[in-house]
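Up next, chain A:
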Amino acid sequence: MKNKSKMLGLLISICLMLSVLAGCGPASEANNGQAGSDKGKSYKLAFFGPLSGDAMQYGVAIKNAVELEIRKVNDAGGINGVPVELKVFDDKNDPKESVNIANKIVSDPEILVAIGSFTSSCSLAAAPVFQKNQVPLFSPTASHPDFPFAGDYMFTLAMTQKLESKKFAEFVIEQFGPKKVATIYQNTDYGVTANDIFVNRIKELGGTVTGSEQFISGQTKDYSPLISNIKAQQPDIFYVIGSYSEAAQIIQQAKALDLKAQYIGNGQLIREDFLKLAGANGEGLVVMSSIPVFLSSALEHQKLSANTEAFVNDFKKAYQVEADGFSAMGYDSASLIVDAIQKAGADKKGIRDALAQTKNYAGVSGNLSFMDTREVERSLINYRVKDGTFIPYVRE
Partner candidate 1 sequence: MKPLLGIERVTQRFGGLVAVSNVSFQIFENEIIGVIGPNGAGKTTLFNIITGIYKPTEGKVMYDEGNIAGFRPHEITQSGLARTFQNIRLFQNMTVLENVLVGMHTRTKANLFDAVFRTGRLKKEQLEATQKAEYYLRLVDLYEHRHSAAKNLPYGSQRKLEIARAMASEPRLLLLDEPAAGMNEQETAELMEFIGKLKALGYTILLIEHDMKLVMNICERIIVFDHGCLIAQGEPEVIKKEPKVIEAYLGKEA
Partner candidate 2 sequence: MNRILACLARNQLLISLTVLALALLFPLVFPSQYSIRMATLCGMYIVLALSLNLITGYTGQVSLGHAAFFGIGAYTAAILATRFGLNFLFTFIAAAIVAGLAAFLLGLPTLKLKGHYLAMVTLGFCEIVRLVEMNWMGLTRGPLGILNIPPPSLWGFTIDAPIEYYYFIVALVVLTIKLVQNIVDSRVGKGLIAISEDEIAAEAMGINILRYKVMVFVISAALAGFAGAFYAQYMSYIDPTSFGTDQSISIFIMIIFGGLASIPGTIIGVIVLTLLPEVLRGLMDFRLIIYGLILIAMMLVKPEGLLGNINFTRIKKAADGKKAGELK
């Protein structure tokens, strides 16, 4: 018994020593980017996002889409014959990690552009590092209004909440008239900003806001106290701002408590899992979104542009899973960067300028153009849930 624990102890300490030595060694990036391209001439890009932890599903979807575009470009001989190499990092959706990775990326001068991160708080945390080192940071999904202003090397493909929520409010008033609106929103940077802008715009357009309830995601599964509050205010419209799993549970509990109102949601809900989770309770839900939907159930009712069609099929073939709005944004980010490198070559400042001039680019995630403040302008695409699927919204 005695020597067994000695041996185990030895094993542990060796493993620890190794890990400490390896850790302190000169910055040993875990290079698990694209296999194949030699160390020689190649355009190096980096991707960082949540590849583990609770936001893993979103990060992986974007990474796959980016790799899909880069594989396509490399198969077609790379950019003017030079292959593209992608280094991938996992920031666990933790701002501290994103900054660690940002420092790692800027330490390698060859990396031209960094794609990431998924959430605004991670992208905001990493922004100063990239801005100081003049390396363009292109986040496919960061929708925080401050992000484009964190530096002139910052780009995002998502319409910031300032524009998106304003358009949502205008849509609601236009479709349902100046009614009584109640909101329930996730206490994250996305949720708080989206709610504030939406609520102010509703008031500006003459609607009345009966109340806004807030919840901390991951803190509890029971929203009944908040729903009972809202029910007492008898709203006509109930806008749920949260992830698809939270929204599904909120809607399910609201229906259980007989909250009678027109339920509306935003782009985060457009997923197969939402329909499964919400089930029958989802019927009649109206969803406003600035990013497209590629769910197979919704595809029959929709006519897609040629390149979107190709993307959806390629993604399904490569990863046996449905493409979603996030992966579409990832794909567009990669193709925009590739075009910019084509124009400006391996010069970061040139790439930045090329990206800034993009005007009504017919991307896979819809037609978009960069305003001079590097914010993105998009048109809304809206849906209604009917018989368990998203169908294009049509005024009833």
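Some notes on this structure:
FYI, a contact is a pair of C-beta atoms (placed from the backbone, for glycine too) under 8 Å apart; a residue touches a chain by one contact, two chains touch by 3 or more; residues count from 1.
In picking the candidates, the idea was that all candidates are chains of the complex that A comes from, given by their letters.
Please read all numbers here as calculations on a predicted model, not as lab measurements.
Every option in 1 or 2 belongs to this complex, yet chain A touches just one of them, candidate 2. Against candidate 2, in their complex, chain A makes its touches with residues 5, 8-9, 12, 15-16, 19-20, 22-24, 26-27, 30, 32, 51-52, 89-90, 94-96, 99-100, 103-104, 106-107, 121, 124-125, 128, 144, 146, 150, 187-189, 191-193, 214, 216.
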